[in-house]
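Just one protein chain is left out here, and the rest sit where they should.
We call the chains A and B, going by the order they appear; numbering starts again at 1 in every chain.
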Amino acid sequence: MIDEFIAAVVADGGQAARVSDINAARTHVAGILGRDATLCFWNGDPLVLALDPASLGRVVAPVEAFAGITGAACAVAATGTVVLTYGEGRSRATGLLPDLHLALLTADQVLPTLGEAIARVYAGEVPRAMTLVTGASATSDIEKIRVTGAHGPRRVAVVVIG
Amino acid sequence: MSERGTIALMPTCLVDLVRPEAGVSAVRVLRRAGYHVTFPEGQTCCGQPAWNSGFPDDARRVAETTLAALAASEGPIVVLSGSCAATMLHAWPELFAGDPRLAGVLDRIVEFGAFLAPLANTAPTVGARRPVAFHCSCHQRRGLRDTTSGTTLISSLPNVELVEQDDAEACCGFGGTFAIKFPGISTAMGRDKVDAVHEAGAGELVSGDLGCLMHLAGVAEETDVELATTTLPELLDREGWAP
Partner (left out) sequence: MSIVYGGDKALGARIDKALADTRLGVTLQASRRHLIGFRGAVEERHPDWPERVDRARAIRSDAVARAPELLDRFEQQVTSRGGRVIRAATAGDAVQAVIEIARRRGAKIIAKGKSMVSEEIELNPALEAAGLTPVETDLGEWIIQLAGERPSHILAPMIHRSRGQVAEVLATHRGGPMSDDPQALVTYSREQLRTTFLEAGIGITGANFMIAESGTVIVLENEGNGRLVSSLPACHVVLAGMERVLETTADAAFMVEQLSLAAVGRELPSYVSWLSGPAADGDDGPEEFVVIVLDNGRSRIRASDEREILNCIRCGACQTVCPVYSKVGGHAYGSVYGGPIGAVLTPLLTGMQDDEGRKLPFLSSLCGACADACPVGIPLHDLLVRDRGLANRAGLASRGERAAWGAWSRAWASPRLYRASARAGARSGPFARAFGPGASWLEGRATLPLPSAKPFHRRWRDLESGG
C-alpha cells in the first residue's frame, strides 16, 4: 500500500520516498533542500521536531521560506493525498506559502481510501480545518494548458518513514 | 412470402410528406425480408415538433390521433425515424399517462434500422466498394441507446464501404425548430459535420433520420461539398439488401 501511495504521488507530478527511520529521513530531506535553504516547519508536530529541521536550513517565517515542513493527520494511498489538520504549532501557512511543501508521515498513517481517511479524521471532534493535498498547485485557466505553481506550493515532496 | 409475420409501418410525417420514396423503399425492403407490411390508417404525426418547442398540449392533440391509429395495429411498429421513435418512448408516457392504449403501443415501437439489424449478415468483399458514411442521430444515439444498427446494416452490404467520420458523436445541428430559430449556429454545426464526412472520404451520407439529412444536404450544397444524402431504407433498397 505504501508503494501504491508513492506511485500515486509521483503520478501527480510530486516527489515521494520511503525511508527506514528518522535519520534516513533527515538525510533525504537535506538532499531535497540543498544548501542554505530557508524553511519553516510545524514545531507542534513530534515527527517534524524529531527531524530537527532547524539543522537543515535557515528558519524564517512562512512568507519568506522556500520550504515548509509539515506532518500530516494521515494519507490516502489510492489518490496520493496528504491530509492536513491544524493547531498549536501546526500552522496552515507552513504547507501553503512556501514554494516547496514537504510532508512527513509514518507508514501507519497511510490509509487505503479517501473514505477511510475522512472517517478517521472526523471520528473524534470535528476538525476546524482539514486540507486534502494531492499534488502541486496548478491552473489550466490559460487555453486549458496546465501550468503548475499557481498560488499554492509549486512542488510537493512526501517522505514516508517506516 | 410473409413468413416472418406482420409489421405496422410508421413512415412519420416527414418521410410521408417530404421523402415518400423512403417509405416506398422501406416497404420493399421489409417485404423482401419476409414481412407482411401494414400501414395503420389515420396516423399523422408523433407530436415531436410541438413537444420539443414547448407546446405539449398541441403535441398531445396531434399525437393522440397517431396513438389511436397505432393502437389499432398489430405487430412491431417499424418507425422510419430515430427521433420519432425516441419521442414516442420518452414523451408519450408523459402526454398519455394512464391511457390504457399506451403500453401496448410503446412495447411494439422499434426504429427501422434497429428492427432489421439483427437479421444482417456479414458481407463478402466484392471488388471496389463505394465509401459511405452513416450519421447516427442524437435521438438514436442517446434516446434509443443505439449506435450500431445502422452501421451493422451498412457493413453487411457488399458494394458499399462504411467509413467513419471524425467526432461522429457530435450533433449535426438540426435540432428540429432549432434549425430555423438559430440558423447561424445550426449551419455552423452542420458544416463541421459535412466537413468531417467529406474528410473521411465519403461521397454519400446515410441516416435513419430525415431531418438531419435534409439539414446536412442543404449545408453541403450551400458550401459546394459533393455529398449525396440517402435514408437508410433507400440505401438498403437500392443495394438489394436481404437477410
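To be clear about the criterion, a residue touches a chain if its C-beta (ideal position, glycine included) is under 8 Å from a C-beta of that chain, and two chains touch if they have at least 3 such contacts.
No experiment lies behind these values; they were computed from the predicted model shown.
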item: Chains on display which the left-out chain touches in the complete complex; value: A, B
item: Selected from B:A50, B:L70 or B:L162 as touching the chain missing from the view; value: B:A50
item: Selected from A:G34, A:G87 or A:P112 as touching the chain missing from the view; value: A:G87
item: Absent-chain interface as seen on subunit A, which is shown; value: 44, 63, 78-79, 81, 86-93, 96, 114-115, 118-119, 122, 126-145, 147, 149-153
item: Hidden partner chain, residues of subunit B it touches; value: 11, 13, 15-20, 23-24, 27, 37, 39, 41-45, 50-59, 61-62, 64-65, 69, 90, 138-139, 141-143, 167, 169-171, 173-190, 214-215, 217-219, 221-222
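Note that only the chains that are shown with their structure count from here on.
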item: Distance from the mean Cα position of subunit B to that of subunit A, given in whole angstrom; value: 58
